[in-house]
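Every protein chain but one is kept in place in this view of the complex.
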Amino acid sequence: MIKKISGLRMFLLLSMAAVLLVVTGCTSNSASSDQAKENKVTIKAGSKDFTESLILGELYSLALEHAGYKVERKLNLGSAIVHNSLINGDIDFYPEYTGTGLLTVLKEAPKFDSKEVYQEVSAKYKEKFKLIWLEPSAANDSQGLVMRKRAAEQYQIRTISDLQKHASQIRFASQGQFDERSDGLPALVKVYGSFDFKDRRLYDNGIKYDVLHNDKADLAVAYTTEGELSKDEFVVLEDDKHVWPPYNIAPVIRQEVVEKHPEIKDILNKVTAKLDNKTVIRLNAEVDIKKREYNEVAKEFFNTIK
Amino acid sequence: MINESIAYLLLNIDKYYEAVMVHIEISLAALAVSFMIAVPLGIWCSKNGSVSYSVINAFTILRIIPSLAVLVIAMPILGTGFVPALFALTLLAIPPILINTYSGFRNIDPFVLECAAGMGMNAGKILLAIEIPLAMPLILTGLRTSATEVIASATLASYIGAGGLGDFIFTGIGMNDVRILLIGGMSVALLSVLTEVSLTAVQHMVTKYQRD
Amino acid sequence: MARTAIEFRNVSKQYANTSQYAVTGVNMRISEGSFITILGTSGSGKTTLLKMVNRIYEATSGEILYFGESIKNLKIEEYRRKIGYVIQQVGLFPHMTVEENIGTIPQILRWDTDKIAKRVEALLELVCLPPRDFKKRYPRQLSGGQQQRVGLARAMAADPDLMLMDEPFGAIDAITRQNLQEELIGIQRKLNKTILFVTHDVSEAFKLGDKVMIMHEGKIQQFDTPYGIISKPANEYVARLIATQDIVQRLKVLKAQSVMLPVDAQVSDRAFRVGTEESLHNILTYFLEHDQNHVLVEDCGRGVVGKITWEQLKVSTRQGKILSA
Partner (left out) sequence: MITYLLRYYDQMLILLLEHLYLVCLSLIISLLLAIPIGLLIARSKWLSTAALSFFGVVYSIPSLALFSFLLPAFGLGKMTAIAVLVIYNQYILVRNTVTGFQSIDDSIIEAGYGMGLSSRYMFFKIQLPLALPIILGGIRIATVSTIGIATIAAVIHAGGLGVLLFDGLRMNYLPKILWGTILSSLLAYLANHLLLSFEAKAIEKARGECRGDTV
């Protein structure tokens, strides 16, 4: 009997060892690019946990690898912890949105000029966190509220002000954090007044367009570069009282990393320069609508710009 | 931290109340439906030796499927909200009740049944007056196991819009806000413990005859 | 004179969380080679007394000596290996074969395999289980009686000087129990072990014991031969205990030896002859069936040693009855 136990243990140990070997083997394989140069510096790349951020995180990682860096990917982090991970040094950079930096991280008042917002966040980030904002993208992935076109027409809702008036007839599909985040519903309430929705339910962010499509809700939170918005079925409400600042994309990177390896700036900026709204929506759509893997889509796009 | 949690709770007491109600509602519904399916099925299995093996095996395999997977996979078919969550949770709750009903009936001393039949009871009377009361303690144990699992797993239903206390956990994770998480997590644990305690009390009452 | 195997010196036992003593102030000596039965109702302290001998329970006060040495000074495991221990529930190890069960202690004592195998076979023969059929079986493949036989064999594996038996036949049906009792008597005769045997069954106690120890409320009420107890109960309790047995039952436990009148070896009477161990019950039956008024008692090897008459049987029976009433 004792023999049998040790047999079981042995089996577990062996299988564990095998797993370890394979896992480490695989990750190191994918990390080392085909043209590793003399500098074997490892950069830890992060991203948030939604499609666009994943694609961008992967895209920047590919650019660094192409330039001969080793990249350790820590993609798919929760939006709420990614900033702290960066400060802690768990990651070295991640793609962030200027508006999010302004409202959520710095908790400043909203501003509406892209340049102004960028200047403010980059100055304050450097001073407060020793973090550097690289060049921002042309793409602007603002927050928004999206409705099914039919419902919007039915209640004649075009702007968020209209929505506020008809809120009691509207079913809202939230994803939890929007109700709590300072640049989410609380910000809207401050500017537009309270929203007494007929119904409010939480759904995973990934299924919100399905929920709208299946008429389980009328209204959802949107990001303006989402692939689904390319469809005619949905309409984004106009933020007529300007709650939301512009949300341009830029990698935020730790100061010491940039100082040690200044050329990283150019490598990443070159990628950001290619990102306009059309491109980002197209990339998102490849993943969310055509159901391809984000790393594949990123690689494909990178091959066209390198 | 606890104070902050309580402050948040008081601020959102309406939402909390609704979430608790929805959580209880969905758990109770799942338990009720699975009880109504599993008990008759278990009885039937205990009397039909040949099928019992395959039925019980099938449900044991179903039980192996992670609850998250059941939930996510039910969604494209059954849509979002209450129905798929109920479906997933019911599937999760059936096996313990089924298996315990089965063994509860199987464990009854055949002499007792022989006596009852000898006294002139018909099959229906034996079932109601003898078999069900004797199997009840084990059936309730199964119900207890199911209840714990259902109450804990009902939090996952938040992902597909079924509401409940999972909303707090879900939001708490998204926000990385421990206050909100604490409210959700602790409430579910409390709910589960309360259920356990009350079902144990019921079980105690039902098994009175076993003590002196 | 036989040595003293076990001696109790003012032994008492009080369980934790109770105010009453389970056993109070027991003093006694048990000589080597004797078969002692301890008789009492449940709660009388009989099992406690027994289990203090192999230190399953520790005495609260007093001292128990094993061949003159205090058992507290002996290494507990080595000491227990010298004692055979048999309990009502048998306690065979369910995951070991009969052979492995019996061989447990010899194996620990590092006997060589051959010796163990031989020992196991001999013991199985002794308890009337053909080794070939039973060696490889597991306990659950045995009947209750067979299990207890294996238990007995296991207890004797390392040839202990002393056997402790706690109601070993309590859960066994009447007929099997009779057989086991007789086999046990035979084994004891053959091997001359010292046996302490706890039982609540009066006839079993009287049938098996050279001497019977009657326990009540933690105290020894009487410690004497079966005949001594029946003819002179020490007190009311003992009298009542044996009175619950009817006369015929009592005759079953009385042996020819205990009431016979000694006679000269040269008797040429052609009367019916019985052995010294024959029960008075059988002799009475003989008188009633054959219209005879005496039998001769014969000891194998020594010839006729005594005589029992109808009158005498009546007297001894009445004596027992009057004294116990």
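By written order: A, B and C. Residues from 1 in each chain.
Here is the rule we use: a residue touches a chain if its C-beta (ideal position, glycine included) is under 8 Å from a C-beta of that chain, and two chains touch if they have at least 3 such contacts.
Predicted, not measured: the structure shown is a model, and the values here were computed from it.
Participant: Looking at the whole complex, which visible chains does the left-out chain touch?
Facilitator: A, B, C
Participant: Which candidate, C:5, C:30, C:49 or C:142, sits in contact with the chain we can't see?
Facilitator: C:142
Participant: Which of these, C:29, C:72, C:95 or C:290, touches the one chain of the complex that we don't see?
Facilitator: C:95
Participant: From the list B:21, B:69, B:129 or B:201, pick the residue that touches the absent chain.
Facilitator: From the options B:21, B:69, B:129 or B:201, the contact with the absent chain belongs to B:69.
Participant: Residues on chain C that touch the omitted chain in the whole complex?
Facilitator: 54, 56, 76-83, 85, 87-97, 104-105, 108, 136-143, 151, 154-155, 164
Participant: Which positions on chain B touch the chain that was left off?
Facilitator: 60-61, 64-70, 72-73, 76, 148, 151-153, 155-156, 159, 166, 169-170, 172-173, 176, 178, 181-182, 184-186, 188-189, 192-193, 196
Participant: By the contact definition given up top, give the residues of chain A that touch the hidden chain.
Facilitator: 1-2, 4-5, 8, 12-13, 15-16, 19-20, 22-23, 26-27, 49-51, 74, 76-77, 81, 85, 90, 204-207, 209-210, 287-288, 291, 293
Throughout what follows, only the chains that are shown with their structure count from here on.
Participant: For this assembly, give the contact graph shape among line, ring, star, complete and other.
Facilitator: other
Participant: Relative to chain B, which chain has the most distant C-alpha mean position?
Facilitator: Looking at centroid distances, C is the chain farthest away.
Participant: Quick one: chain A and chain B, Cα centre-to-centre, how many Å?
Facilitator: About 38 Å separates the centre of chain A from that of chain B.
Participant: Where the centres are mean C-alpha positions, what is the separation of chain B from chain C, in Å?
Facilitator: 58
Participant: Using the touch definition from the top, which residues of chain B touch two or more other chains?
Facilitator: There are none in chain B.
Participant: Hey, which residues of chain B end up touching chain A in the complex?
Facilitator: Per the touch definition, chain B meets chain A at residues 75, 79-81, 158-161, 163, 167, 170-171, 173-177, 180.
Participant: Quick one: in the complex, what on chain A touches chain B?
Facilitator: For chain A paired with chain B, touching residues are 78-81, 84, 173, 175-177, 179-181, 201-204, 207, 210-211, 214, 216.
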